[in-house]
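With one protein chain removed, the remaining protein chains of the complex are shown where they sit.
Then we have chain A:
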Amino acid sequence: MSQAVPPVLSVQPSRALVDEKFSVQVENLPPGCPVTVRSLYQSEDKDFWEAYGHYVSDHRGTVSVSEDVSLGGTYTGKEQMGLIWSMRPAPGSREGLRLRKRDMCTPMLVTISVYRGHEDFRDQTALASALVERWHMAPGVQRIEVRERGVQGTLFVPPGPGPFPALLDLWGGGGGLQEYRAALLASRGFAALALEYLKADDSKPNSPGDKYFETAFEIIRAHPQVAPDRVGIIGLCFGTLVALSLAAEYPMIKPRCIVCLSNVHHKSRKNTVTEFPEEVPERFKTVGAMENVLVWRDMGLAVLKMQHPKIPVGNIDCPMLLINGTDDQNWPTVEVASDIIKMMREAGKESLVTRVDYPGAGHLIEPPFSPLFRATNFMLSGTRKKVMMLWGGKTKPHADAQEDSWRRILSFLQLHLYGDPSPKAKL
C-alpha cells in the first residue's frame, strides 16, 4: 500500500522585495478540509511574530490565499498579503514591540505553514511549510556607510551607471539610524541617504539650523552617481518637521520635492525645531495620558489652537506630498495637513500640494505589508523616560494605507525627480 502524499504548500515568488506580493497555495488536501495557514517570523530581536487565516479547501483539495476568503484569524476576507500585514507578536511576547529590520544585507525569513483545522494549530505539527525571503535591497544596490564631515548615515545607490535622483530619508522622534526605507527606495531607482540626526544617546538632535543637514545634502549631491539638482526629502513625523523647515527656511537646501508622512509643523516656543520634541510634551503633561499609554493627539490639537510658532511653509517652492492617517493618535496630522494647505493657499502656492488622508490609518505609515504597530515602547527624548506610545490605526485600513501610499510616493517621486510624466503617476 503506498503512503499518502502530504499536502504541498508553495509560495510564489519565494524571494521578493518587501513591497512585492506573493501567492500562497496549498494542494493535495482532502476536499472541503478546514485548515489554518500561518506565517511565522523571528525578528532580529528574537521575538516571534505571526499571522494566520482560516480556510476551507475546494473540491480539488486546494487553498489559494490570493483567491479564497479567510474565515477568521488575524485577518478575514480575500487578502493576498494578510499573512504579512496582519502579523502581531506571538502570544506570550513582550509588550509594545515594533518590527524594524536592521541588517539590510539579509532578508526577512518568513515561514508559511498549513495546519489541519481552525483550532489549536500551535499544538500541532504543520502539514507542510515553505520559507519565503523578503528583501529590502534588490541585487546590485550599493550600501555605503557615510561617516564624513560629522554626518552619519547610510547611502543606498541603485545598480547601474546612473546618474540617479536622490532623497534625504528622515525618520522621526524614535531616533537612531533606520535604513530600510532608503534601501527600498534605492531598489526602486532612487539613491537615498538614511540620515541619523537623533541619536539614541543623550545628545541633542541635530537642528536644521546647524550645518548637519546642509552637509548631508552636499554629500548626496557630490556623489558621482547622483544628479545633483534632483534631490528631494522624505520624512515621517519629526522628519516631516525637519523636511518642512529645510525647504522653507534654508534657501541653500532647495529640495526638488518633499514627501511628508504624518505631518508635524510646529516648532518650540523659542521657534526652534530641535526643542519641540521635549518642550511640548512637558508643557502638556496632563493632557492625553491614558493609564500608562501616552496619547499625544489631543496635545497636538491644543497646540494647533494656540498661537504657536510654526514652520513658514508658505516659503516652500517645491511640490509636496502630504500623507496622513485619520486615526493618528500621536499627533493630529490630518488637521496639521489642513493647516499647511491653508498657509500654502495664503501664499498662493496651493497647487504645489497633493494631500492624501487615509481613514483608519495611524501614525506609523511604513512601507507596504508592514504589520501595524498600534502602540509601542518609546523613549522620550530629553527626559529619556520609557513610555508606551499610542500611534493609532486599525489593522486593515492601516495596511491598505501603507500599500496605497507607497505606490503614490513612488509615482510622485518618479514624476518630480525623474521628471518624465510616467503613466503610473495618477495623483
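Quick note on the criterion: contacts are C-beta pairs under 8 Å (C-beta built on N, C-alpha and C of every residue); 3 or more make two chains touch, one makes a residue touch a chain; residues count from 1.
Assume contacts and distances are computed from a predicted model.
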{"item": "Identity of the absent chain, which is to be given by its UniProt protein name, from \"Glutamine synthetase\", \"Acyl-CoA thioesterase 19\", \"CENP-T/Histone H4 histone fold domain-containing protein\" or \"MICOS complex subunit MIC10\"", "value": "\"Acyl-CoA thioesterase 19\""}
{"item": "Contacting the left-out chain in the complete assembly, out of A:Val37, A:Ala130 or A:Val295", "value": "A:Ala130"}
{"item": "Absent-chain contact - pick from A:Pro34, A:Gly61 or A:Gly96", "value": "A:Gly61"}
{"item": "Touch list for chain A against the chain that is not drawn", "value": "2-6, 8-10, 13-17, 20, 25, 27-31, 60-62, 109, 111, 113, 125-133, 135, 138-140, 159-161, 163-165, 189, 227, 230, 417-420"}
